[in-house]
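Then we have chain A:
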Amino acid sequence: MTALLEVDGLTGSYGSFTALHGITLAVQEGEMVAILGANGAGKTTTLRTVSGTIPRRGRIAFGGRDIGRLPPDRIARLGVAHAPEGRGTVAELTVMENLRLGAYSRPARAFRDDLQRVAAYFPWMERRGGQQAGTLSGGEQQMLALGRALMLRPRLLMLDEPSLGLAPIVVQDLYRIVRTLNREEGLAVLTVEQNAMLALESATRAYVLEGGRVALEGSSAELRGNESVRRSYLGY
Partner candidate 1 sequence: MTHRSRVKAVAGGGVLLAAFLTVLLLPGFVSDFRASELAYVAIYAIAILGLSIVTGFSGQISLGHGAFMAIGGYTTAILVADHGVTDLWTIPVAGVVSGVAGLLLGVPALRLTGLHLALATFAIAVAFPSVLKKAEGVTGGSQGINLFGVEGLTGAIAGVDVFGRHLTFNEWLYYLSWSIFAVLGVSAWLLLRGRTGRALRAVRDSHVAATSVGINPAAYKTAAFGLSAFYAGVAGSLFAIATSFVNPATFPVALSLTLLVGAVVGGLGSLWGVIAGAVFVQFLPIWIGKLPEIEALPASVREIANEPGIPSVAYGAAVILVLLLLPGGAAGVVRKLRTGL
Partner candidate 2 sequence: MADFLQQVVSGLATGGIYASLALAIVLIHRATRVVNFAQGEMAMVTTYVAWTLIDHGVSYWLSFVLTLALAFVGGVLVHQAVMRPFQDAPVVTAVMVTIGLFILLNGLAAWIWSSEVKAFPSAFSTRPIDVGGVVFSLQDLGVIAVSLGVVAGLFALFRFTKAGLALRAAAFNPATSRLAGVPVGRMLAAGWGLAAVLGAVSGMMVAPSVFLDPNMMRPVLLYALAAAVLGGLDSPLGALVAGLLLGVLLNLLGAYVDFVGTDLRLPVALAIILAVLLVRPAGLFGSVAARRV
């Protein structure tokens, strides 16, 4: 079976600085995969190379198609939704406009259904559709970023540190929604998470990055049992 996302020998760089040194990973249809690692290990860079926002080399296949040279907007239209670190909403637009923006690549007639589906998870977005996104709380903005990403009707959802700077209760809420999307709708999810405990609870598999390379990979259960993962990332 070919995986939904297959990455092989991927390198990514910022100007002259190379942040990834040939990583290989895969996400199957309907799977939820986490990427763990310390700051600067290359987690965020991995997502950026997949969504095409930074220069990269290596093989990236999505649904069997090579996307390694496509620009980010084309990759998004193929069904890769990336909610980047630090929100990923347009602060100057309203909540509803952000959702409409998310639906940019979808046919106009699908909008009503798509919106209903998103609003089922985030009822407040419809109620407060006219509010400017920049005036939302941090948690709400993260939710809106997720909502915007879902409006794309993605086949793969990539979340970058969704828990960053949010209150624990908001984080719980967010992950509950993501798990539901994954389990009930079969949406494949690739998430980057500093909070390893949280990530390993939700994901079925995980990769541990160190210095821009894959140091470890395995099922969540395996990794939770791994001595060094426990010491370095779970802290017990």
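Candidate entries met the following condition: all candidates are chains of the complex that A comes from, given by their letters.
In the analysis below, contacts are C-beta pairs under 8 Å (C-beta built on N, C-alpha and C of every residue); 3 or more make two chains touch, one makes a residue touch a chain; residues count from 1.
Computed from a prediction, not measured in an experiment: that's the story for all the values here.
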**Fill in**
Of all the listed options 1 or 2, chain A is touched in this complex by number 2
**Sites on chain A touched by candidate 2 in the complex** = 51, 53, 71-74, 76-77, 81-84, 88-93, 97, 100-102, 104-105, 108, 132, 148-149, 152
